[in-house]
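Every protein chain of the complex appears in place save one, which is left out.
Letters A, B and C mark the chains in the order given here, with residues in each chain numbered from 1 onward.
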Amino acid sequence: MTIYQPDLVTVVDVIDETPDTRSLRLEFQDEATREAFGFHSGQFGEYSVFGAGEATFCIASPPTRPGAIECCFKLVGKVTTALREVDIGDTIGFRGPYGNWFPVDEWRGKDVVFVAGGIGLAPVRCVIWNILDRRDEFGDLTIVYGARTVQDLVYKRELQEWQARDDVTTVVTVDPGGETPEWEGRVGFVPTVLAEVAPSAANAVAVICGPPVMIKFSFPVLEKLGFADDAVYTTLEMRMKCGVGKCGRCNIGSVYVCKDGPVFTAAQLKKLPAEY
Amino acid sequence: MSDERHADELYLTEESLTRLVDELLTAGTEVIAPAVTGSCASPAAIASAACLRPGAAPELIEYAALHDASQMALGRGLPNLSLKGFFLPQEEALVSWRRRGTGLELRGPRVDAPSRIALGVKPCDAAALEIVDKVMNWDTKDELWNGRREATTVFTLACPVEDESCFCAAVGGTPDGTRGADGLFTPVEGGYMVQATTDKGRAFIDSHLAAHAGEPAQSDSLRRQAAGFRSAARERIAGHLAIDGPAIRDWVAANFDDPLLTSLGIRCNGCGACTSVCPTCHCFDIVDEPDGVSCGTRRRCWDTCQTGRFTSHASGHNPREDQNVRFRQRINHKFAIYPLRFGEILCTGCGRCTRVCHAGQDLVEILSEIDDAARRGRPAVTADSDGGGEG
Amino acid sequence: MKELQELARTLLADGEVELVIGWEEGRRGARPAFITSPDDADRLIFDARCVHNLATYLSPRRPQVTRLGKLALVVKGCDVKAVAGLLREEQLSSDRLVLIGVRCGGVFEEPALKDPAQPTSETVAPRCYGCDNREPARVAYLLGEPQPEPPMPATTIDDRVAMLDALSPDERWQFWTDQFSKCVRCYACRQVCPLCVCEQCIADKTMPQWIETASHPRGNLAWNLIRALHLAGRCVGCGECERFCPVDIPLSLLNRKVQQIVEERFDYVVSDDPERPAPIGDYRPDDQEEFIK
Partner (left out) sequence: MKTPDELRTYGATADDRSAIDGPDASPAGKFEPRITAFVCNWCTYTGADLAGTSRLHMATNVRIIRLPCTGRIDPLFIIKAFERGADGVIVSGCHPADCHYTSGNYHARRRFTVFRELAVFLGIDPGRLTFSWVSASEGAKWRDVVDGAVSRARELGPFEGYHGLVDRPSLTGESFATIEDLLGDGSGERS
């Protein structure tokens, strides 16, 4: 068996998040693999539908809840279209975990600010649950999450769950024009709302993930709030094939995103050529 | 550099080499060597009549798994494609699947290749193997590559010919090198002087080659001949191109947006021919190919950074939108990324990319220009340097 | 040559164009030149080594070229057919382009030959034989002296096609599948083709994936067959695909065969007239159909 051969996983649950995003819950078929499998928040895997190919997503479930892993994907290409067709009980493939991770353990005792947009909540969600499951190890938690429209918000039930908790501040927003008459949350772009929520930067780190334009405009806001570049973490998306630093397509500068990433600090990103 | 290895040298006549190869083939051992393949395997009449263009080279030299010793064409020009296809095939199965109900059965390829011999390999092609070893073995190990590497005993042949596009000496190679190989053949009168440089090479000599070797008494003058041949080859190549690798590495890494680097692709057609023929280009794609409804094969095949498809995201976003930046990536990967990451220039100076490019992209020329800029210590340009022509 | 350099210098200096694409002396023979400054106009050359069909640089798929602005293109008579093809298919607007025609007496098979004399029957590009466009039409400027007829090559492309036609189907199958098994799928044939202008090539489409990307003979056959088919009635026979092929697949034979079919069946020969509609995408109710039972 080579490093390119996936493990077989069974789809144990299929959850429609939005009209074009879906979560799958996967269980390793091989018992020993299931027992041995471990990962860190922020790592990714290669999910395969045999006949369509492999696609790269982060693992969206937290390592604190072993047994099954989850992924969340948007319907954009060949593999995600095929993934859309799989049903509970079907077999797909998984390779991973790959890449580096958010240094959650280093953040003990700190405040954590989560900033996410659209499907970018998936990798952040992994960290959120990881930290919520070890709640007393961390300081204040703030989640700022937005999507284009109400319909495009992913993990809606969990957003409600977080909003109901009093040990985490959860602000959900939709872009102007994306609200419905029933919408009770905020209306505004994520960077704007982030500036309004204005979490303290003292002894805090920020985790940010979302569309490039959201990240681009959120960095200055975080900077203004006093977050140092090495306290801001994000996760990069690049086209990948092998996931293990061989196939050569995720190079940015001298970085292999699949090995040195996908998690980078803003400080690291600023040193990279803008080729992502 | 190899003169101190004299003591181990053996003399092998052309005839005994032929006998040795035939013996190996008879025993079922795969022998890889440069061979005249024609342009195709069709009956010679068709090939000569229809396939060969008037004026084109009458013979195509390729590394091939030999059927018999007479095919061998040692010491001719550079084979058309490099040796890399024998280690990273143009396409190979990674896993096959078969559906059974809702379940699946997977089958992986064998990773333990049967042992084989590669003879008459160009030193630039052998060196590439050791360079690519690095990326195939950092952290995770590529079993398919490693399996073939371990199974293969490689003997280089000191280069009898070069042309204006060869520049192995500029990137740390030498035309009589054994890097990535287990031993060296040097052409001498009537045959070759053979020496081993690794245990694997010595084992091959002891078990197979020694029995065919000629009289030791002959050897002294032959040794001198061989040493002369090698030093002549080194002298010839030395004048071709001289670059300062580390300076280029640092300059390219620091001057990513310099107009010199952002206008390289203007005449480039964006085909992947240069990467296909390159002995060190190793980027690959992984594709699923159904062979039927319920079964199929996932294959890995060569890919190239020179196409837009290489980096385009499913969303439509493409970090490398035009040929200028794609060509910069090729230079960057070879002369900055790989050296920074693995301590090796990802180029062995074989010159194939230059020869194969009919648009006139010329790596020798490009490297001289970058080397010039690097040596002059040209400062980083930060202003808008969005493409622009040359001149 | 002086004439060409002068013209290019004037066009650039007067701001008539921002770029002149022609040929220059490279280290390994003639090669495409991109001149943006009047001072560099002296680099331009034209002789029998100027083989490249530069119309390929007009493709809308080349943002690094189009971004440079309005351009003048040096064309041989045969190259004008490719420009006409692009105009015909509305891939190009003629107001972006100034054509500088050069009279041509045939070019070499390979541009790397050192001797810029006239080609002989051994060195001439086979496609030059029988050329009827030695004097490019529909150009803004026409330079050079009238040229003699190119020599006849030892073997013409038509001869070679005929040789294959004379073989049995099995022999042809053996021949072509051998050829295609060499293919490394670099897509040089596509990239250099002046008429391959698709925004997304069928070979790059993944939904559904029609062409297998791995370079085994099965996928290679599909690719090479489809490439030739998609050029039916469009291929101008410049032979750049074959010349750029790193593994020497005789693509000209496929292209020529398609040209022959199109000529025999639809009475159509690719011309330098952009107004004439292409045969595929057109039809006549009385087209021959003896093979349809």
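Basically, a residue touches a chain if its C-beta (ideal position, glycine included) is under 8 Å from a C-beta of that chain, and two chains touch if they have at least 3 such contacts.
The structure presented is a predicted model; accordingly, all values stated were derived computationally and were not measured.
*Asks:* Given that one chain is not shown, which residue among B:Asp112, B:Asp206, B:Glu235 or B:Asp291 touches it?
*Replies:* B:Asp291
*Asks:* Looking at B:Thr37, B:Ser219 or B:Thr304, which makes contact with the chain not pictured?
*Replies:* Answering carefully, the residue with contact to the hidden chain is B:Thr37.
*Asks:* In the complete complex, which positions of subunit C touch the hidden chain?
*Replies:* Here the touching residues of subunit C are 164-165, 169-178, 181, 202, 208-212, 216-218, 221-222, 225-226, 228-229, 232, 254, 257-258, 261-262, 265-266, 279-285, 287-289, 291-293.
Methods note: only the chains that are shown with their structure count from here on.
*Asks:* Can you tell me, using the touch rule above, whether these chains form a line, ring, star, complete graph or other shape?
*Replies:* Here the contact pattern is complete, since every chain touches every other one.
*Asks:* Find the two chains joined by the most C-beta pairs in contact, please.
*Replies:* Highest contact count among chain pairs: B-C.
*Asks:* For subunit A and subunit C, what's the span in angstrom between their mean Cα positions?
*Replies:* Subunit A and subunit C have C-alpha centres separated by 49 Å.
*Asks:* Taking each chain's centre as the mean of its CA atoms, how far is subunit A from subunit B in angstrom?
*Replies:* 40
*Asks:* Taking each chain's centre as its mean C-alpha position, how far apart are subunit B and subunit C in Å?
*Replies:* Once rounded, the distance between the two centres reads 31 Å.
*Asks:* Check each residue of subunit C and list the ones that touch at least two other chains.
*Replies:* 209
*Asks:* Which positions in subunit A are in touch with at least two other chains?
*Replies:* As it turns out, subunit A has residues touching two or more other chains at 77-78.
*Asks:* Show me the residue ranges of subunit B that touch subunit A in the complex, using the header's touch definition.
*Replies:* 94-95, 97, 99, 102-104, 106, 108-109, 111, 135-136, 138-144, 253, 256-257, 282-288, 290, 296, 298, 300, 303, 305, 310-315, 317, 319-320, 325, 329, 332-333, 336-337, 340-341
*Asks:* Show me the residue ranges of subunit B that touch subunit C in the complex, using the header's touch definition.
*Replies:* 39-43, 46-47, 49-51, 53-56, 60, 80-81, 90-91, 164-165, 263, 265-267, 269-273, 275-277, 285, 287, 289, 299, 301-302, 304, 307, 309, 321-324, 354-356, 358-360, 362, 364-365, 386-391
*Asks:* Sort out for me which residues of subunit C touch subunit B in the complex.
*Replies:* Its residues touching subunit B are 19, 26-32, 34-37, 39-40, 43, 52, 56-57, 62-65, 67-68, 109-111, 122-123, 126, 153-155, 160, 163-164, 167, 171, 174-175, 178-179, 182, 184-192, 204, 209, 212-216, 219, 240, 242-248, 250, 253.
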